[in-house]
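Note that this complex is displayed minus one protein chain, with the remaining chains in position.
Showing chain A:
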Amino acid sequence: MKTIGKLWGYSAQRQTITILAAAALSGLDIDVPHFEFGVTNRTPEFLEKFPLGKIPAFEDNTGFALVEGIAIARHVCSLAPEAVLLGRDASERALIDQWIQFSEYEISAYNMEIRALHTGRLGPHSKEMFEGLINRQVRFLRYLETYLVSRSSGFLVGDEVTLADIALAASTQQTGRVTCGATERALYPNIFAHYDKVVSIPRMKEIFGEPKFVQEVLAYQECQ
């Protein structure tokens, strides 16, 4: 099958996982050229196509260049014959958008800041700051848990998997590695059941990789 273009990213990156999963479920092939973080994205060739130097970065066969994980994921889905992952009508499209926004800003943003705080890259270690960030995320996790209980299909929008589910599952994988240790995961059985459900779709397991969930919340672990 002809590929739709090239994706620069790395396999452990949440956004790259989202895009590759979206492509796979859309029945599309993407080339993933060799990528070395800090090296490939600093070459003149890369920066000419992608001046911001960030990944994931996508280039189609006509030379069209695109960045921003969600923009790429949505574009990839739109290339499929019936764009099945983007919803059947304007309302479903809007709801998929809504849940993607949630995953990005109510879950992933906090996972990333907490991880940065843990490794000292955001600023000095502060229990207060950890708790402030974790509490903001918890509010959303509780809401999401309740919402998923009400979903007979088990998917976020409609009866089938959509881009919203893929984006959420990729974020949940992070959550299980950062803010939800074993005890916390038990508080959100439906969120993690949703993750299992998405990852069990054929070809997904390979793209998502091993969950590597933590036993204890990262914030309280020794910094490695």
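Methods note: a residue touches a chain if its C-beta (ideal position, glycine included) is under 8 Å from a C-beta of that chain, and two chains touch if they have at least 3 such contacts; residues count from 1.
In the analysis below, contacts and distances are computed from a predicted model.
Matching "Calcineurin like EF-hand protein 1", "C1GALT1-specific chaperone 1", "Elongation factor 1-gamma" or "Cytochrome b" against the UniProt entry of the left-out chain gives the name "Elongation factor 1-gamma". Note on the undisplayed chain: of the listed residues A:V84, A:A109, A:V138 or A:I201, the one touching it is A:A109.
Where chain A meets the chain that is not shown, the touching residues are 38-39, 42, 51-52, 60, 64, 66-72, 74-75, 78-79, 90-91, 93-95, 97-98, 100-102, 104-105, 109, 113, 117, 119-129, 132-133, 140, 143, 146-147, 221-224.
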